[in-house]
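Shown here: the complex without one of its protein chains, the others still in place.
What follows is chain A.
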Amino acid sequence: MIMLVAAVLAVTVLASACGNAKDGANAGQASTGETSNLTESGFPIVKEPVTLKVFGCKDANHAEWGDVLIFKEYEKMTNVKLQFDELPTGQGCDEKRNLLFAANELPDIFLRANLSNTDIAHYGQQEQMLIPLEDLIDAHAPNLKSIFEQYPEVKSTVTAADGHIYSLPSIRLASSGRSEKIWINKEWLAKLNLKAPASIDELFTVLRAFRDNDPNGNGKKDEIPLGLRDIGMVYSTFSGSFGLEQQMGYQINIKDDQVNIWLTDDRFKELLQFLNQLYSEKLLWQDFYAGDIPNWRSNLSQALIGMFFIQASDPFLQVEDQFTGMNPIIGPHGDQIYSATGPIAAPIGTFAISRVNKNPEAAIRWVDYFYSEEGSKFFQYGVEGETYTMKDGQPVINDSIKNDSRGFMAALGEVNLVPGGSFPHVVTNTYGNIVENEKVLEVNEFIKDYLPETVYGPPIFDKGTSDRIIPIKADIDKYVRESVAKFIIGEIGFDKWDEYVATLNKMKIGELEKAYQDAYDAKK
């Protein structure tokens, strides 16, 4: 293994050493030459065609990026040609991105490349491989600038500890775009003569009925009463009913400016006990912790899951009419908030410009269009007449795409990069979110009043802090993930809770909390 790491680094660094010297020499003279190539405003962006190298992660539903309709159209509009190097998400994309940085073989633009806050802190603040964008935004990105002015929290979320902005976010102004919604099968409820549960006891009654009474009427016990998608949902879905929120992108509650990581709180223990009971009664999907998303989606599209959480109905469009929304249940202490929601700007690492980019102005102009109403419509719906039509001032996507035999998302992946999200763009209330149809908005009604007032985004720590806390956080996250799964499945009993808390304290969870507190105070 060491050889693998060492060899990859050595070979790539050697190979790139000569290449970079050349790049550096060119950069200075080029920037003056290219500025005049830039047009004043609007399209095209540049007079003479400019080519930019792009690295990114491709969702399973995307077509090859070079074949995606909006990219082809946008190239004609802007005169900016993109040379794509995309890898499938989860299948080597993160690895490749790390190696690009480590070997200093940078593309011009990182687009939808899953840049984490740690990456931004490391490769932006520390290594300066990503360039600060705030001056470019001021000068060349009017749309983004006006969003920053209107929503200061967006700007504060993307600003790193050193005061610079190294990456641009996906921005969702409509609340429905930020939240997972609660879905419940209303046909099953009607058949069993039950109403949507409001308390924990009622929840158990309903789910037990789903389990035992064959509500889909096929004579088989194939119903999954409650389908959590993966282990991460443990922290977000029911946590609000126990008074636990998801602030700063972590398991954090903020009260009176006090940051509290609640992983060792008794409330969290109660939540786990509740989930443990669900699991042991076989009400909770027995494979939820394995993270087998295709399996989960297949159950979903066959309407086999009674209650679940998801943002939009695209994976089960054919059966969406069987479902409706419900309010978050009232917890044992009377809490009724809903935590499966995120900040307006998230994720933040969807777009970054590297220091080898000779046309940063063109690049920022290129992305800025997607932060306008028009650009948002163009990104989501494509070309009028070709992929959508306007009805009553609202874009309506063509039926041939919506009812494609491969599924809506697969067809949409040939038009744009909406599937999988995480593209640098804005979703506004004017044209809405393409994946959120009437049904989704109906279901959103049930939760929208229960969301926390503000949701803080994850902070970008300064260099010293991240060096110190990254290993701490990595250890803690690994330990918590394993322990949580074991508590819920009953592998370890709750008599071991004190041991769990003691281990976390030994792992310096206090120091982690302090780092978040400092980051919170700094932003205030």
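Note that contacts are C-beta pairs under 8 Å (C-beta built on N, C-alpha and C of every residue); 3 or more make two chains touch, one makes a residue touch a chain; residues count from 1.
Here is the rule we use: contacts and distances are computed from a predicted model.
Trainee: Can you tell which of "NADH-quinone oxidoreductase subunit J", "Spermidine/putrescine import ATP-binding protein PotA", "ABC transporter permease subunit" or "Acyl-CoA dehydrogenase" UniProt lists for the chain that's not drawn?
Mentor: Missing chain, UniProt protein name: "ABC transporter permease subunit".
Trainee: Touching the absent chain in the whole complex: find that residue among A:F101, A:Y166, A:W188 or A:Y338.
Mentor: A:F101
Trainee: Using the touch definition up top, pick the residue from A:E187, A:D265, A:D475 or A:E511 that touches the left-out chain.
Mentor: That would be A:D475, which touches the missing chain.
Trainee: Looking at the whole complex, which of A:A290, A:M390 or A:A502 touches the chain that is not displayed?
Mentor: For the chain that is not drawn, the touching residue is A:A290.
Trainee: Of the residues in chain A, which ones touch the absent chain?
Mentor: Residues 1-7, 9-11, 13, 17, 94-95, 98-99, 101-104, 118-119, 122-123, 126-129, 231, 289-291, 470-471, 474-475, 478-479, 481-482, 485-486, 489, 491, 503, 506-507 of chain A touch the chain that is not shown.
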